[in-house]
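Right after this comes chain A.
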Amino acid sequence: MSALLTVDRVVKRFGGVAAVDGVSFTLDAGSVLGLIGPNGSGKTTLLGVLAGTHEPTSGTVTLDGKVASGKGAHRAVHAGIARTFQTTRLFGSWTLREGLRLAHGERRGRQAWSDDRLADLLGLDGLLDQPCASLTSAAQRLAMIALALATGPRVLLLDEPAVGMDTAEAAALADAVRRAADELDVAVVVVDHNMQFLMPLADTVLVMAAGAVLAEGTPEQIRADEAVIASYLGEA
Partner candidate 1 sequence: MRKHASALGSSALLSVLAYLALTGLQGDQGQVALLVVVWTIALTGLNVILGLGGYPSMAHAAFFGGGAYLSAILLEKGLSMTVAAVVSVAAIMLVGFLVALVFSRTRGQYFAIGTMFFTAVAFLVFTNAAEFTGGPTGRPVDLGYSLDATVVLLAVSVGAGLAVFHLISVSRFGDRLRAIREDEDLAQHLGVPTARVKLLAVVVSAGFAAWAGVLFGQYNGVIAPSQFTFVQSFLMFVALGLGGAGRLLAPVVGALVVIGLTQLLNLGPGVSQIVLGVLFIAVTLLAPNGILGGITALTRKVRRKEAVA
Partner candidate 2 sequence: MRSRSAAALTAAAVFAASAACGAQSGANDGDTVKVGAILSLSGIYSTLGPAQKNALTMGVEALNKTGFTVGGRKRTLEISYADDRSDAATTGVTALREMVQAQKIPVIAYGLGSDTYVPQLKRQPIPMVNILDSSYPGILDLSQNLFLTRGASPTYVPGCLHYAKRNLGTKSISVITAKGEPYAEGLTQLVAKSAQTEGVAIAATAEFPLSSTDYSNAIGAALAAKPDAVYLSSVTAVILPVLKQLRQSGYTGPVIHSSGVNPDQAEAILGAQFDSIMKDNYDCAGTLPTTSANPAAKSFAEAYQARFNEYPQDLTMWAHDFPFIVAAAMTKADSVTDPEKIQKALSEITVPEGTVSGWLPGDGGLLFTGRNARTASEVTAWCAGKRTLRSAMVFDTRDGAVVDPVFPEDTCA
């Protein structure tokens, strides 16, 4: 079947600087793509272009054959691409259930996963009716993912989801992301620095440096690739 998401030569310039300089890749439903690279390599900007936060200077992002980039974040969501943020952003005074209700409203008729199913998937059961501000920081990061999933996306973009989590919480998160990909048939792109969390989770890995794709392949291939080691990983 043709790829779910096609990213074709996307460029994003801020003033003179090309934060993303001609990136192309494809993504199939249900697969998890790890996006790694040193700070300033353009990972977050690329994620922003995919999610519609930024308008690409050139190049396109198409989902199911329809162009989804450059029309603003809310149209990306309606097209089926949802994201979370590096810094936790939630509707503090709302309960998670109220946030989910809003997100459900924006599904544009796509498949709906019930609050309980999402809570079970992300290990948030019993926390649905508390104000989000009173959740633990790890739970808040999971709540952000729940909100994104509630919009019934085909593609889920996670921006450093495991930051600030201990190994147990990161493992639980990896398990939840894998279940989301498998059970909900969602394609996931994960940007993170936590290799113990990312490598076992990702089906394929894309390494970026200075705005361009340095290497792409399975986690094992990436680990062996000298160029990647030289620019980024140091010794394996």
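The candidates were selected such that all candidates are chains of the complex that A comes from, given by their letters.
Couple of notes before you dig in:
Here is the rule we use: a contact is a pair of C-beta atoms (placed from the backbone, for glycine too) under 8 Å apart; a residue touches a chain by one contact, two chains touch by 3 or more; residues count from 1.
A quick note: this is a predicted structure, and the numbers were derived from the prediction, not measured.
Which member of 1 or 2 touches chain A in this complex comes down to candidate 1. By the touch criterion given at the top, residues 51, 53, 72-75, 77-78, 82-83, 85, 89-94, 99, 101-103, 105-108, 147-148, 150-151 of chain A touch candidate 1 in their complex.
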